[in-house]
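Here the complex is missing a single protein chain, while all its other protein chains stay put.
Order of writing sets the chain letters: A, B and C. Residues in each chain are counted from 1.
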Amino acid sequence: MLADLIFTTPPMETIFSDETELRLMLAFESALVTAQAAAGAIPAEAAATITDVCRQTNWDTESIRQQTLLAGNPAIPFVSMLKERVHQKDVEAVRYVHQGATSQDVIDTVLMMQLKQGLAQCQTDLNQLNTQLTQLAQTHRDTPMMGRTLLQQALPITFGDKVKGWLDGLLRAAERVDQVVEKDIVIQLGGPVGNSVSLGDHAEAIRARMAELLGLGNTPHAWHTQRDRLANIAATLGILNGSLGKLGNDIILLMQTEVGEVREGAADGKGGSSSMPHKRNPVSSTFMVAIAHHTPALVASMLAAMIQPHERAAGAWHSEWPVMRDLIRLTAANLYHANELIRTLEVDTERMKQNSNVPD
Amino acid sequence: MLADLIFTTPPMETIFSDETELRLMLAFESALVTAQAAAGAIPAEAAATITDVCRQTNWDTESIRQQTLLAGNPAIPFVSMLKERVHQKDVEAVRYVHQGATSQDVIDTVLMMQLKQGLAQCQTDLNQLNTQLTQLAQTHRDTPMMGRTLLQQALPITFGDKVKGWLDGLLRAAERVDQVVEKDIVIQLGGPVGNSVSLGDHAEAIRARMAELLGLGNTPHAWHTQRDRLANIAATLGILNGSLGKLGNDIILLMQTEVGEVREGAADGKGGSSSMPHKRNPVSSTFMVAIAHHTPALVASMLAAMIQPHERAAGAWHSEWPVMRDLIRLTAANLYHANELIRTLEVDTERMKQNSNVPD
Amino acid sequence: MLADLIFTTPPMETIFSDETELRLMLAFESALVTAQAAAGAIPAEAAATITDVCRQTNWDTESIRQQTLLAGNPAIPFVSMLKERVHQKDVEAVRYVHQGATSQDVIDTVLMMQLKQGLAQCQTDLNQLNTQLTQLAQTHRDTPMMGRTLLQQALPITFGDKVKGWLDGLLRAAERVDQVVEKDIVIQLGGPVGNSVSLGDHAEAIRARMAELLGLGNTPHAWHTQRDRLANIAATLGILNGSLGKLGNDIILLMQTEVGEVREGAADGKGGSSSMPHKRNPVSSTFMVAIAHHTPALVASMLAAMIQPHERAAGAWHSEWPVMRDLIRLTAANLYHANELIRTLEVDTERMKQNSNVPD
Partner (left out) sequence: MLADLIFTTPPMETIFSDETELRLMLAFESALVTAQAAAGAIPAEAAATITDVCRQTNWDTESIRQQTLLAGNPAIPFVSMLKERVHQKDVEAVRYVHQGATSQDVIDTVLMMQLKQGLAQCQTDLNQLNTQLTQLAQTHRDTPMMGRTLLQQALPITFGDKVKGWLDGLLRAAERVDQVVEKDIVIQLGGPVGNSVSLGDHAEAIRARMAELLGLGNTPHAWHTQRDRLANIAATLGILNGSLGKLGNDIILLMQTEVGEVREGAADGKGGSSSMPHKRNPVSSTFMVAIAHHTPALVASMLAAMIQPHERAAGAWHSEWPVMRDLIRLTAANLYHANELIRTLEVDTERMKQNSNVPD
């Protein structure tokens, strides 16, 4: 879609590329055998061989994509492919590939690694935005403008008050994002039915070591069908997008011809119209509202997908994949637009003053 | 609707009754003048008079309901009514009624008080449920059954493992509920445009004292159009309902005739069929799934309502009212059903053992 | 909730009262035996007795409400109660009560009767609204105003153009409502597993006659777990509310102090502010937007509830009940507000002209 860049950013495209996904799957299998070898659960030589293979490049991702349609998920053809390559090096080592783990362990852990990277980008961008807003609020702490309730002029406020309102919600959003990064980004490792029996006596040590290697939080329980952490990440992003949507919408309202109190900065070609070249349209703020219109439904999708039967879901789990990807991409894009918006925002303090004198 | 009791509980009906709502509005106005008098912002005599009137009973709630259609919200006719009664006692005191506050201050604060009560009930019921589940997991820590992935028998687990899975999600849900109670249940007081100017020099002291009187958290900023706290409460409830829905759905699947590993307890008349009296149907678990099917959409409604323009929204704010009420009612009902379900659950360990022997 | 009347109307409250629901259940059972007797499937005397009992009043709806929590749905205690009363008159007739039918037959058919009544009210109100809008468009066909894109003044239109836009969507909405009334309001009668075997050889004749007696469309198949018709009704209402929300939102934007091109009519007390008595706020249009913010999520709930297992759902079916009720209530309320809005709308053609001259 030619308009794709409204809804994503280059870093997110990298994080969710087939290449990254494959690389993270390899990192999972590599960490697994490393941790198992460290715990004495598998031979160190086998682990070394497998780790070596996991460093290889040029995997056939297209084949994995195609086989997913038969296998039900991409981990199955991926593991087969990995085993083949290990087999070429050391027949004995094959049995230790993916041993004790299950498809969902790989896929959930890879998603968590992607989310961690995506959230790190969001944290950076959100902090930058909040820094910008703090400065803007300071600059305009005494700039008078009309407060508006139910879109009627009410009583005077300052533009700084309005900015502090945006900041207030976004600072809480930043706290919530920090918290989910700390608490909800965890490894998945439980084996076929989640009870870790397949991982043997050293299951806890293996999981702890893997989590460390992969930079994820640890958890004593598999969460194959307990999806509250993902739902919480989704909701946290949903709330952040809501606060960004409020900001964007306020800008659009303030940019109205009849109000004219702010303008999006005039980068070359920004905000033009194909039919009316004299117009200056909201662009970044429009994108922010567009994204904030879509994210609530994605959160609902994640919440609805929490009803996952028994030890692994047939459908609800799979439904999460495009939704979580879209949510983090949309959030990153929203933050990008917000930073652009504030960075280039033009404030017409004169017009704010004039509008305050309109008899009410 | 004759089926209403599936979707609510008597305590929630009390909390969200017109009588409670009115009583809490009076508590707000009473706390406001008490705090203002304490701060020296209004005469103590006027505060005493107003507080006295706020203790009166027999208010005409039906009239408030009707006038809401003209006024746009119930606080406007309520304040008029209060002023009339104060006027009858002391003409001078009338000017101090609701002084410096705005409709949204009353309505948001009352909602927060209702949510606090509703959440307290949910905390109690969730803790009770988790206690029950802890006991159940302990009882069945060694009860073998089949683990099932994609609804296929996979490898053995214990029933204790399954219960610990439910408990795992619900313990995190309880933590999240505790956290929103602590952080997100706050007073709303900002005056017409949210900047507290209308409350005078003592605004901060007044807000702090009021929050204390009403048992709410304090916040330095009005949040008339920063709705992330409400959205976070909604999302927290949505996630809890998702975990309950997963539990209920597992029970329904285990109760299937062909599986038969658990049964809902046979209270008199429970689980019968109008056409097939021999059947034993899931009831509490059915209600749990029914509720968990509905709550994701309500969370989406709250997230979508976050785009609130300027200093007060025309529509998005109002849309929150039935949604938050329904969310807390549904959550309380879900917890009620869950406690009933676990309290009376019959576990057929023999059938679990038999099913484990089915050749796969 | 003191604000309830924003979200419903008196006719809807009547249609969805416990009394109406019970009366319609009795109508179902009465029509069933009448049709069965006409087909020779049961004795005419038994049918007459049962029909007589169905005309009795003073049923204990509170008891049905309470027993629903044990039985799983209100039809089970209702049928028991009906059988008891028939038993008092004629022991032999008892076996013919509800014979061949199942709980879901009663409950779905009653819902369809309620929806038919609710939709009839909506049709009336929507036609009235469209008549009003047709007149308004005619009146202002040549009233110049600025067209606005991305909330920027663009090029001139007439106010008639804008009204015709609203009308355009609402005329299609009216067509869609007419169509669902014609095609999707059907009887449910299939017996315990939906195959009509329990109704005997005359099942088709009985269903046809019952549909006629109850004023519903007929269908050869039971639709216990094929819920597309309900989903289609829900979606049709969702779309209508979207079009009403667009209208309401345009009014709010046109009422902005800085635009001031229309005003909601000043009924006594309408649109006042508790803290700023000089303001004129949008009221009806605010309610319209509030409702339109909530309905999309309710439609999503109905769509998500379509995954109903086998021959009757455990949960998804039950989740529909409050959602469909809320959807039709909200729609009726939205149409009420829309008619009020247009009926009393004040158009400031002078201001429209002035705003058109603002240099762009």
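For the reader, a short list of remarks on this structure follows.
Assume contacts are C-beta pairs under 8 Å (C-beta built on N, C-alpha and C of every residue); 3 or more make two chains touch, one makes a residue touch a chain.
From a predicted model like this one, the values you see are computed outputs, not experimental measurements.
Considering the complete complex, the chain that is not shown touches A, B, C. Across the entire complex, the residue among C:V33, C:A173, C:V283 or C:M352 in touch with the chain not shown is C:A173. Contact with the chain that does not appear here is found for just one residue of C:P11, C:P43, C:G147 or C:G217, C:G147. In the complete complex, the hidden chain is touched by one of C:D161, C:E212 or C:D348, namely C:D161. Set against the missing chain, the residues A:V289, A:A338 or A:M352 yield one that touches it, A:V289.
Contact between subunit A and the absent chain runs through residues 1-7, 16, 18, 21-22, 61, 64-79, 98, 101-103, 106, 191-192, 198, 248-249, 252, 267-276, 281-283, 285-294, 296-298, 300-301, 304-305, 314-319, 321-323, 325-326.
Listed here are the subunit B residues that touch the chain not shown: 146, 148-155, 252-253, 255-259, 273, 276, 278-282, 286, 297, 300, 304, 355, 358, 360. Residue-level contact of subunit C with the missing chain is found at 72, 102, 147-151, 154-158, 161-162, 164-166, 168-169, 172-173, 176, 192-195, 197-198, 221, 223-229, 231-232, 235-236, 238-239, 241-243, 245-246, 249-250, 253, 289, 292-293, 295-297, 299-301, 303-304, 306-314.
Here is the rule we use: only the chains that are shown with their structure count from here on.
Chain contacts here are complete: no pair of chains fails to touch. In terms of their C-alpha centroids, the spacing between subunit A and subunit C amounts to 39 Å. Among all residues of subunit B, those that touch two or more other chains are 72, 102, 192, 198, 249, 289, 292-293, 296-297, 300-301, 304, 314.
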